[in-house]
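I'd like to ask some things about the structure below.
One protein chain omitted, others in place.
The block that comes next holds subunit A.
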Amino acid sequence: MEWMAWTLPTAAFFSSIAVLLVVMTVWEIRSPCVERKGFLPITTTRGDRLFIGLLGSAYLHLMVLGLTSWPLWIASVLALLWLALVLRWG
């Protein structure tokens, strides 16, 4: 694995994504979700909302890095809020 040049933060990042996917799968098997319409303009499933949340989080980080001089943890906090917002009310 040395050639992949792992670092602790990226390993933690990918592990959390993997855990998230496993949790979503188990959750889906335990209680299958129904499509619903929230504040987003389209009907979404739980997985759709997770995808939208994660993609939005990535863009939030890029926006904070590119447009402001704020520290990165502010972007992470905003991303977590966005993720919670989309998953609950999206």
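List of remarks:
The rule we apply is simple: contacts are C-beta pairs under 8 Å (C-beta built on N, C-alpha and C of every residue); 3 or more make two chains touch, one makes a residue touch a chain; residues count from 1.
The rule we apply is simple: contacts and distances are computed from a predicted model.
Matching "Branched-chain amino acid transport system / permease component", "Extracellular solute-binding protein", "Cytochrome C biogenesis protein ResB" or "Carbohydrate ABC transporter membrane protein 1, CUT1 family" against the UniProt entry of the left-out chain gives the name "Carbohydrate ABC transporter membrane protein 1, CUT1 family".
For the chain missing from the display, the contacting residue among A:23, A:65 or A:80 is A:65, taking the whole complex into account. Residues of subunit A that touch the chain left out of view are 3-7, 9-10, 13-14, 29, 32, 41-43, 51, 55, 58-59, 61-62, 65-66, 72.
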